[in-house]
Every structure is written in structure tokens, then in C-alpha cells.
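First the structure, in the form of C-alpha cells, and then the observations on it.
One protein chain omitted, others in place.
Showing chain A:
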Amino acid sequence: MATYTPTTLRDGIGRGHEPPLPPSGGGGDGRGGNVPDYGARLRRARLGLICAIVTVCMVFIALTSAYIVRQGMPTFDDASNSYIHDWGRVALPWMLLAINTLVLLVSSVTMELARRSVARQAALAPVKSIPGVSLGDERSFPWLGMTVLLGFGFLAGQWLAWGELHNRGFYVNTNPSSSFAFLLTVTHAVHLGGGMIALLWAASASLLHQPLESRRITVDVTAWYWHFMAVLWIYIFALLGLAK
């Protein structure tokens, strides 16, 4: 029977092959992801989350570019028969927004504590499963529930901020500045709402007696998304500051 060795084939140019792998070991960077163990699932979920974050970034990059372009754009004014800037101003309720920012940042901390708590539980689960082994007081603070409350608090605060804008006479179509203020904050709130749904799902996971590993993965990716939402909000907060 004839034999062949791919490494010595012809000139090797444009072959698209690499040296053969040992049949027993595999290797390369193909991870053999067909076995959905916990580590693989977590890695996969985090990879998916990175993609989702990239997408959200692109949404806000587009809005930011529109913001910058629109802010600097002159428009023709009939009255003066010349080009003017009509960006206008919006009297944002800065104190309320600052409180909301604080609430969101605290929620990010509680979310991180929740993530670490679940990770610790997952890490200790094998030890606790040994008959007769006790790790002492196993009650932990309900950080996840705290984050849900703070998340609702932030959204409620944003709702109040939009109401306050209306009270001050600024609507979405008042001027470009107010248009972008509503646009950016509402778009962020919608994305944060997605995070809230994930949070509620993660919080209900324990009530639904889902496996600890599944819970940890849900909490982990939700936590990273939540941190991203906090960073994104600070970015928007700073961007709106430029509109003053």
C-alpha cells in the first residue's frame, strides 16, 4: 500500500495544509469544543458577550459620530440670511443624573460581588459534596437581588430625568441638543433593560433550581455586560457634558 506524508508533498506552496498531528493528541488551536464542559461553556458565553459588546459599541459609535457631525453643522437662517449653528442647549438635570450615575456604579459593585459569590460557590461545590464536610455559615448576602433593585432604581431615575426635561420645556424635537440627549439616554436605557432581563433570569435561576454551573455562567456574562453598561453610561454622561 502506498503511503504519503503531507509535509513532503510537492512544493507545499498554496496547499493550505499544516504538518500532520499526532492522532492521539490532536493539538493545534482546534479546541474540540464538542464536549460542553463548564469551562468551555463559560468561555463560549464570554466570547458571545464580547461580540455583543462590540455590536453595542458600534451602535454608540454611530450615534456619537452623528452627534459630533450634527453639532458642528451649520444651517441656513432665513432671518439673518446667513449660516448659523442651531445646536441649541438643553438644561439637563445634572444632580439627578449624577445620583443615577452613582446608583449605577454601586450596582456595578454589587454585581461584581454577586459574580464572585457565585464563582466561589461553584468552586466550593465539589468540596461541599463530600459527605461530612461543612464550610461553616453558607449564607451569603443577596448581591444579585441588590443589583436588580439598584438597576430598577437607575431606570426609575432616568425616567424622572426625562420627566424633568419635559418640565423644563425640552422634548426630543426641541433642538438637536435635546434630541441627542433623549436619544443617547433612552438607547442606553433600552440596552440596560436587556441587562435587567438577564439579571432577572440569573436571579430566578436559583429559584428555578437550575444547576449551579448554569447559574454561574449566566451571572458571569451578565456581570460583564453590566459593567460595560456602567462604563457606557459614564461615556454618555461625559458626551452630554460637551453639549452644555
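Annotations
We take it that a residue touches a chain if its C-beta (ideal position, glycine included) is under 8 Å from a C-beta of that chain, and two chains touch if they have at least 3 such contacts; residues count from 1.
We adopt the following convention: contacts and distances are computed from a predicted model.
A single chain of the complex does not appear, and UniProt lists its protein name as "Alternative cytochrome c oxidase subunit 1", one of "Electron transfer flavoprotein small subunit", "Hydrogenase iron-sulfur subunit", "Sugar ABC transporter permease" or "Alternative cytochrome c oxidase subunit 1". Only one residue from A:Thr147, A:Ser179 or A:Thr218 touches the chain missing from this view: A:Ser179.
Contact between chain A and the absent chain runs through residues 1-7, 9-10, 13-18, 20-23, 26-36, 40, 43-44, 47-48, 51-52, 54-63, 65-66, 69-70, 73, 75-76, 78, 86, 172-173, 176, 179, 183, 187.
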